[in-house]
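Step one of this worksheet: look at the structure below.
Note that one protein chain is taken out, while the other chains of the complex remain in position.
Going by the order they are written in, the chains are A, B, C, D and E; count residues from 1 in each one.
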Amino acid sequence: MTETSNAPRLATHPKKRLDIIVEAPIMNRLLDLLDRLAVTGYTVVPALAGRGRDGSWRRAGLVSDAGQMVMVICVLDESRVPEVLEPVYKLLSRQIGIVTVSDVAVIRREHF
Amino acid sequence: MTETSNAPRLATHPKKRLDIIVEAPIMNRLLDLLDRLAVTGYTVVPALAGRGRDGSWRRAGLVSDAGQMVMVICVLDESRVPEVLEPVYKLLSRQIGIVTVSDVAVIRREHF
Amino acid sequence: MTETSNAPRLATHPKKRLDIIVEAPIMNRLLDLLDRLAVTGYTVVPALAGRGRDGSWRRAGLVSDAGQMVMVICVLDESRVPEVLEPVYKLLSRQIGIVTVSDVAVIRREHF
Amino acid sequence: MLDLVIANLTSPIVLFFALGLAAALARSDLVVPEAVAKALALYLMMSIGFKGGASVAGHGIDARLVGAVIAGALLSFSIPWVAFQILSRTTKLPTLDAAAVAAHYGSISIVTFVAASESVRLSGLVAEGYLVAVAAVMEAPAILTALWLAQKARKKAGTGAEGDEPQGALLREILLNGSIVLLTGAFVIGWITGARGLEIVSPFLVAPFQGVLCLFLLDMGLVAGRGLRAGWRELRGPVLAFGLYMPLVGASLAALVALPLGLSAGGTALLITLAASASYIAVPAAMRLALPEARPAIYLTLSLGVTFPFNLTLGIPLYIALAEALT
Amino acid sequence: MLDLVIANLTSPIVLFFALGLAAALARSDLVVPEAVAKALALYLMMSIGFKGGASVAGHGIDARLVGAVIAGALLSFSIPWVAFQILSRTTKLPTLDAAAVAAHYGSISIVTFVAASESVRLSGLVAEGYLVAVAAVMEAPAILTALWLAQKARKKAGTGAEGDEPQGALLREILLNGSIVLLTGAFVIGWITGARGLEIVSPFLVAPFQGVLCLFLLDMGLVAGRGLRAGWRELRGPVLAFGLYMPLVGASLAALVALPLGLSAGGTALLITLAASASYIAVPAAMRLALPEARPAIYLTLSLGVTFPFNLTLGIPLYIALAEALT
Partner (left out) sequence: MLDLVIANLTSPIVLFFALGLAAALARSDLVVPEAVAKALALYLMMSIGFKGGASVAGHGIDARLVGAVIAGALLSFSIPWVAFQILSRTTKLPTLDAAAVAAHYGSISIVTFVAASESVRLSGLVAEGYLVAVAAVMEAPAILTALWLAQKARKKAGTGAEGDEPQGALLREILLNGSIVLLTGAFVIGWITGARGLEIVSPFLVAPFQGVLCLFLLDMGLVAGRGLRAGWRELRGPVLAFGLYMPLVGASLAALVALPLGLSAGGTALLITLAASASYIAVPAAMRLALPEARPAIYLTLSLGVTFPFNLTLGIPLYIALAEALT
């Protein structure tokens, strides 16, 4: 899909991106898990509001962190997707939240 | 594209992801619309700054919500894309903002 | 990939999306660069926490902006990717951060 | 009056505004976090609402209160119409931009009101507490006039806005705007709890007020400076001039209305200031909902970058002098 | 007692809560930024912790302090068990939801405690400073009881939670919860620095306290109102009723325990209030970690939308009257 021909001057490499939307109180456990799985990196982005099967929430309408969501973005090699996805799925199975996988291309291969 | 062969142990299912960047004062209307369209879920992420045809803005440089943007992420089935995109497009037609559609794969199909 | 057949009623157009995760103190330089490159637009999203080769960080654990990251999202035409990616890569080469490229479809072609 | 101008220009409030303005124009990275700026705005509303209400509880109501509230509503309804006529005749602004700008000038700036209250107090005058209620009442009507002007213009051009929200929902959103609710609510609470309530909240809402105002005005200066840097290109000569003389037009209308009301000199000065000031919080948000085609770069730059500094520095002493001459 | 109820209902604190509640129910866009709400919560913890510690430094410790702390822990351990039995018998809530709700009622609401402290002071009573320590001690034990109840239920149903975190890690997360740490830490610092320390921080932590509390309660009202709007559908009759009578059950248990402790009337009122109040900060966060299947829409709405307003308006005067009758 992201053939490197798109960017003839700068080589790009296909990778996978996981977007994990998860409750804030669980975040630390998820990050610890990703650390244990030795993914090369991740970035956490705040969420302001959302709706899912378990109802809707707004950050401004919460006194505590409970119910708040964050989005954890993790770019990694396709070969590693299954071994990361499985424990992440297991951790989240009892929790509120979703996981998506998508294709991306990166420059600077050594980063991933 | 996201053949489930990528993750042999955990089945993934192809979905579409909408990213709607929209002004904060319009957000509530957009979310109400998505609720009426019965999408299964969405997540709102804050934006700090941006530039488009209508000039640039920075969150820190605003006294009011006017001019601030948020990004609404909505993962949904491909079959539902047209019926969601059309009213969203109509709502945003007079507003500042953009909409993108991309391919993702999800685990936990029952969520979408 | 994003054949317009998906949305028969509303035409979509294939574009590329750059996600640039970069340190907050560099953000202004990156945005100035994007302005000089005359990209049609971008959106900046805050990051709360992250980990990469250079260690992990949490927004809450910082007194200053140094070490904080932001994510700059830029949707643009495939034809423009190489000419934008190269100077961005050069700017970031000495910095902490990553760049990904992915496929998206947009409505409202005139925006990009 | 020169004394008043100089005292005003060297007040910490105005100097912190100038500091923010200068920092932004020089592209310093000084910034007040968004959440904090919003909290400061909440604090100001809560404080002036409460103090106004407590003062009414102390002095009692009279016919003048009702008269002043009605006068404020009339001013807010009518000033946008005047502003729109002027803009249509003297500038080439598109109709919807003109209507949006007009709405800002009919509505009010609560910070200008607060700064004027401080100056009034420094001048040894006393103002009626219920002017806070007048301020709350003046926030919204201007928006309605502007929407009506825009609708008329659209009908004429045959471009009725398709897919519009029902008018009722819009009206609710405008009237339940956070700043109106908090200002009015705090006013009522101040009224109910009176002197006893004021004593309880005073160390938080009264004593540090002016210092907090300095911090808020630092942020206003930063915002105005950034707005000017980004938006000054949009402001052609006649539009820019409008930002400077329209406050005087509003002030004159208010002066006419104030005369028969029998307000004190301080109260008259505040009513004039309200009419002369232009909104930059409630109205811009309403415009994004109701007139999205109108450009924020124009109405925000004009209101925040031109009229607000003008009122803060020269306008307020002028309005006080005018009020003293009238009463 | 009617006097007390009326004085309570017309206090600025309760009125600002009502304002927030009304604004949220009317769907106003009034909002206190999240960062600011968190800062206000930090401020309240820091202030009451410090004041409590400084007061202990002034009055010295005695056996009653130790007794009250133990009594608090016992109450926090046992109330969830009582609540769980009631819920199991009177409602159709799933077991895990019932356990989660029970945890909230065994733990405490620090804002209810603060509001009660103000009412106690207004009633001319004095309370022992160490009740702050009792409050801190009562935060966590209820969570443990609830987890034990949930585990028993799971074993019975044969659905042991697979993939659970080790219990030790969970315990650490619960005990090192930010609000417990700050409350306890500030208490110890207040104790160490005593009157000298109090004098230093007083203009920040003491004088503006009640005003800050008004702002915090405005936000609590907004949050409770939004919660009620979103979650009231989940609250069937018996569950809703539980939110109203369970405080009285907790209060009665506390009254029994308080009698032999020899606390002053003010201290007794505060201990009763602690038992009657329900958590909405520490416990919900712990429940998301430990009992993720339990639904926040139920336990948060009940605690914040039903029990908190009840305690704030009617409960506190009742508890004070009860304490006065008992001592």
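Rule of thumb we're sticking to: contacts are C-beta pairs under 8 Å (C-beta built on N, C-alpha and C of every residue); 3 or more make two chains touch, one makes a residue touch a chain.
This structure is a prediction, so every number in the text was calculated from the model and none was measured.
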Touched by the hidden chain, restricted to displayed chains: C, D, E
Per the touch definition above, residue among E:I189, E:L244, E:L261 or E:L314 touching the missing chain: E:I189
Listed residues D:C214, D:L261 or D:L314, member touching the removed chain: D:C214
Hidden partner chain, residues of chain E it touches: 33-36, 38-39, 42-43, 46, 50, 172-173, 176-178, 181-182, 185-186, 189, 192-193, 197, 200-205, 207-208
Hidden partner chain, residues of chain D it touches: 10-12, 15-16, 19, 22-23, 26-36, 207-212, 214-215, 218
Contacts of chain C with the absent chain, listed as residue ranges: 23, 25-26, 29, 54-67, 90-91, 93-96
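The rule we apply is simple: only the chains that are shown with their structure count from here on.
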Partner chains shared by chain D and chain E (touch criterion as defined above): none
Chain whose mean Cα position lies farthest from chain D: A
Same-residue or different-residue interface between chain B and chain C, half as cut-off: different
B-D against A-B, pair bridged by the larger set of C-beta contacts: A-B
Far-end chain from chain C, centres as C-alpha averages: E
Interchain centroid distance [CA atoms averaged], chain A/chain D, Å: 45
Chain A and chain B: spacing of chain centres that average the CA atoms, whole Å: 17
Between chain E and chain A, distance of the C-alpha-averaged centres to the nearest whole Å: 35
Interface hub residues of chain B, defined as touching at least two other chains: 1, 45-46, 102-103
Multi-chain contact residues (two or more partners), chain D: 33-34
In contact (per the touch rule at the top): chain pairs: A-B, A-C, A-E, B-C, B-D, D-E
